[in-house]
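Removed from the display is one protein chain of the complex; every other protein chain stays in position.
Per-chain numbering from 1; labels A, B and C assigned in written order.
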Amino acid sequence: MIDKRVASFKEAVADIPDGASVMIGGFGSSGIPLKLIESLRQHGAKGLTIISNNAGVAEEGIASLLRDGLVSKIVCSFPRSAGSKWFEKRFEEGSIELELVPQGTLSERIRIAGAGIGGFLTPTGYGTRLAEGKETKIIDGKGYVLELPLPADFALVRAECGDPWGNLIYNTAGRNFNPMMASAARVTIVEVNSIVEVGGLNPEHVVTPGIFVDRLVAEEVHHAQA
Amino acid sequence: MIDKRVASFKEAVADIPDGASVMIGGFGSSGIPLKLIESLRQHGAKGLTIISNNAGVAEEGIASLLRDGLVSKIVCSFPRSAGSKWFEKRFEEGSIELELVPQGTLSERIRIAGAGIGGFLTPTGYGTRLAEGKETKIIDGKGYVLELPLPADFALVRAECGDPWGNLIYNTAGRNFNPMMASAARVTIVEVNSIVEVGGLNPEHVVTPGIFVDRLVAEEVHHAQA
Amino acid sequence: MLRLSPEQMAERVAQDIPDGAYVNLGIGMPTKVSNYVSGDKQVIYHSENGILAVGPAPAPGEENPNLINAGKQYVTLLPGGCYFDNAESFAIMRGGHLDIAVLGAFQVSARGDLANWATNNDKYPPAVGGAMDLAVGARKLFVVMRHTTRDEEPKILEECTYPLTGTGVVRRIFTDLAVIDVTPDGLRVVELFGENTFEEVQALTGARLLPPA
Partner (left out) sequence: MLRLSPEQMAERVAQDIPDGAYVNLGIGMPTKVSNYVSGDKQVIYHSENGILAVGPAPAPGEENPNLINAGKQYVTLLPGGCYFDNAESFAIMRGGHLDIAVLGAFQVSARGDLANWATNNDKYPPAVGGAMDLAVGARKLFVVMRHTTRDEEPKILEECTYPLTGTGVVRRIFTDLAVIDVTPDGLRVVELFGENTFEEVQALTGARLLPPA
């Protein structure tokens, strides 16, 4: 039987090695897999490349990975926010590399990595500093930048509810980067509030098809067959 | 008040001019806006470019447009099916132009037309006849074909249910090309079984956001506020 | 000279938002615009993180931590709204589906170049978010900003000196002194607030202005 549930957050991230690239879903405070991130922090893999829209605030989430010195590079659209002190500290001391990507380019680069597409031409950023060094193309008088896929070794995804096959639904704007990231990593690990039995999600409402998901973990796995 | 409902199928297509490009949703017998197509046929605009996965069978749908000589070009992945006699006849007599596009390239070209992307690199078709004359690129030893956006003047879309703002849900595999087409035309016209009041669709379940839709027509519009 | 308050500037922008428009209000001052859109207009607000028909702030205690806008403030959803992922949200932005976007700016050039994401201080960590996508994608891009810096330096310039967000993207500039359109002929003043004169506004502008037509 196909069953992607794992017993604990700790087990879910146990094989993430030093130097791995890890996508982390979320936008601001919304749709972040906080328990998976905390497990990753405790696991202690170093030299990570983190791909995420933001870089965490206060002592929580990605900020805790930056604080503990586990991150060597971050690919991000909006790393600086009110309270992003650990990102700012690591950036200013030069201990992390930042690849700044416009937000729509970030989500599309992740999407195409999952979709087997080799690149896309976007007008976003054309003629700006963020296009420097990139291939450009003029089509019908409009300038475009060639952007390449952005895959990862692991994705940490936050959803509202899943089933043992990995089908997922989300909560309001908590969707954000999570569906694209689920499709773009070699191993996709999902944190959910609850797990229902196979067939418990309406097939019209599923946002992430289970084929993209490798591991699923909820707070209380023993309630899974409820 | 935003209200995209129109009173009849006839009115919905009345401004489609000769020579227009028209996307038509559907795959096989599934998710086809048959009433809108029939209204378009009766409207009688000529020299149409039709963009659709299939080219119709028997006397129905796109086949009826081909039979009546209203189509000058068709962009299609699988025009020939059991019963596609009008497509075969028009093709063999040389009265229509065929642009054959691999199915995933067709849906993605439509998607990027709606997403403001200027092109994408796909491995699909590389090294085959369908890539002839197209720009190609080798990245990390893998060959890609540059495919360009495929927009249209009008899209005829089939959904299950909508609201007056144009939010849409679909029926099972009737989704197929409809959501991408809804996003990629200058004017998007939708045929639905039923229309519910604004707020009548669960915001988590909406597949096509109303922003993509211009006109919505159901069999019985006077029941719309039920 | 009459200098509008931020609230008055937001109110002036709101007058130019038509009924039925799909609108994205950037973070910061532009978010005030929705407070002044007349109640007889129906305007649908888009938030880049994946919301259409953003509603007002929730009552205290009713916040859903997942339901925030691009400025990370708690919001609600209006009836008729929906959610989607970030790739779809930026398809809406980049694909020309929004009627109007309203952004703040550090600088705008005579050709409508926009600079609003970075200064020339490379030590300050940068952030770009969705600004570049909105700049290229919205059908009309409105900028709302003070006419000058706090040091009275002009922010409307022949050429931006800060890194660009987009080139030739701004349609209309709403400042605390005037409303100015970016036209093929150049920057044209379309409205002067209070008793402000064309010459006064020109004197605080780093690019040549055209007088009201």
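Following the convention adopted for this analysis, a contact is a pair of C-beta atoms (placed from the backbone, for glycine too) under 8 Å apart; a residue touches a chain by one contact, two chains touch by 3 or more.
For clarity, every value in this text was computed on a predicted model and none was experimentally measured.
In the entire assembly, the chain absent from the figure touches the shown chains A, B. Touch with the chain that is not drawn comes from one residue among B:Ser29, B:Ser95, B:Thr136 or B:Asn202, which is B:Ser29. Between the chain not shown and the residues B:Phe9, B:Tyr126, B:Phe154 or B:Phe212, the one that touches is B:Tyr126.
Counting over the whole complex, chain A has residues 1-2, 111, 113-117, 163-165, 167, 183, 198-199, 201, 203-204, 206, 209-212 touching the chain that is not drawn.
Although one chain is not drawn, its touching partners on chain B can still be listed: residues 27-31, 53, 77-81, 87-88, 91-92, 98, 100-105, 107-108, 110-111, 122-130, 170-180, 207.
Convention: only the chains that are shown with their structure count from here on.
In this assembly, the chain whose C-alpha centre lies farthest from chain C is B.
Centre-to-centre spacing of chain A and chain C amounts to 29 Å, using the average Cα coordinate of each chain. Centre-to-centre spacing of chain B and chain C amounts to 34 Å, using the average Cα coordinate of each chain.
Contact with two or more other chains is made by residues 108, 122-123, 170, 172 of chain A. Residue positions of chain C touching 2 or more other chains, listed in rising order: 77, 83-84, 90, 93-94, 136-137.
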